[in-house]
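In this view, the complex is presented without one of its protein chains, the others remaining in place.
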Amino acid sequence: MLRILFFARIREELDCATLDWPWPGQAIDLDTLQEDLCLAYGAKWREVLSQDNVIRAVNQTVTNDNCALHDGDEVAFFPPVTGG
Amino acid sequence: MLRILFFARIREELDCATLDWPWPGQAIDLDTLQEDLCLAYGAKWREVLSQDNVIRAVNQTVTNDNCALHDGDEVAFFPPVTGG
Amino acid sequence: MARLQAALLAGAATEGAIATFTGYVRTTNDKRPVHSLELEHYPGMTQRSLKNIAREAATRWPLLAASIVHRVGVLSPGEQIVWIGVAAAHRGSAFAACEYIMDFLKTAAPLWKKEKGPAGERWVETRKEDGERTQRWQEIGGR
Partner (left out) sequence: MARLQAALLAGAATEGAIATFTGYVRTTNDKRPVHSLELEHYPGMTQRSLKNIAREAATRWPLLAASIVHRVGVLSPGEQIVWIGVAAAHRGSAFAACEYIMDFLKTAAPLWKKEKGPAGERWVETRKEDGERTQRWQEIGGR
């Protein structure tokens, strides 16, 4: 299973904070997961997640590129940070 | 009258904190005052006041050059500062 | 927050220099009054991220201690959002590390601000300047 988290504006736009996504049983990478999410949830998700400035993190580390995922990984999507 | 102040290491070396120096009754500048002090108090004062890093202030403002003095001025001699 | 500040100050008091930074909730932003500010964060990753930033600062400058406190949840104008304290034997290191930590916190820690004002709610936008400030450190390098 993959645990998927959404934060801030993205969480609001998708109306979704967390999602438990069944492990597909075969190798999967971040881009593929994102595509699968869009196929499952429709045009709104594709629009929101394909915005230029969406940041993706795997296991609490930001990843700028696509990367392989493993069963049990935590994946997060969020907008540029504005703390401080 | 001129009020003359000495601070820190210079105060200790001259064993003098403040000095009231009679106004000479004619125009005098800072270099001349210093020379007069050395003539009045001797070799030790000449040695201490002619050290490279002695700082001179007139009316609580540091002056890097010679300057004219006026009756009532406050003149100070001190070593490089080490506060903070 | 006060307790943590006191602990850092007491612990490092014999060591020379402490630089601190405190950020406050503004009363206005872009000329609009701010009624309240909601800080959302990514639990777990926020702590990890702040720890990494402090650790990175400690590899760049000889620090004795560094402490970062960031509040989350709903805050009112004038309340403290963030406090950074850095202790070092020399003031140059303390100042530089404190500013470095703040710059990276602004661009790397997973925290988001939502302002509530008379016109409703809005997510605060990233300021271009913040990215540029972080960039600077790549050019300057350590020490």
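The letters A, B and C name the chains in turn, as written, and every chain counts its residues from 1.
Everything below uses one rule, namely that a contact is a pair of C-beta atoms (placed from the backbone, for glycine too) under 8 Å apart; a residue touches a chain by one contact, two chains touch by 3 or more.
These figures come from a predicted structure and were not determined experimentally.
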Where does the absent chain touch, in terms of which shown chains it meets? B, C
Residues of chain C (touch criterion as defined above) contacting the omitted chain: 9, 13-24, 26-27, 77-78, 80, 89, 91-92, 94-95, 98-99, 102, 133
In the full complex, which bits of chain B touch the chain not displayed? Write them out. 5, 7-9, 11, 53, 57, 60, 62, 76, 78-84
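The working rule: only the chains that are shown with their structure count from here on.
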Whole-Å gap separating chain A and chain C, where each centre is the average of the chain's CA atoms: 27
CA centre of chain B versus CA centre of chain C: separation in Å? 49
Find the geometric centre of each of chain A and chain B from their Cα atoms only, then give the gap between the two centres in Å, rounded to an integer. 74
For chain B, jot down the residues that touch at least 2 other chains. none
Got the chain C residues that touch at least 2 other chains? none
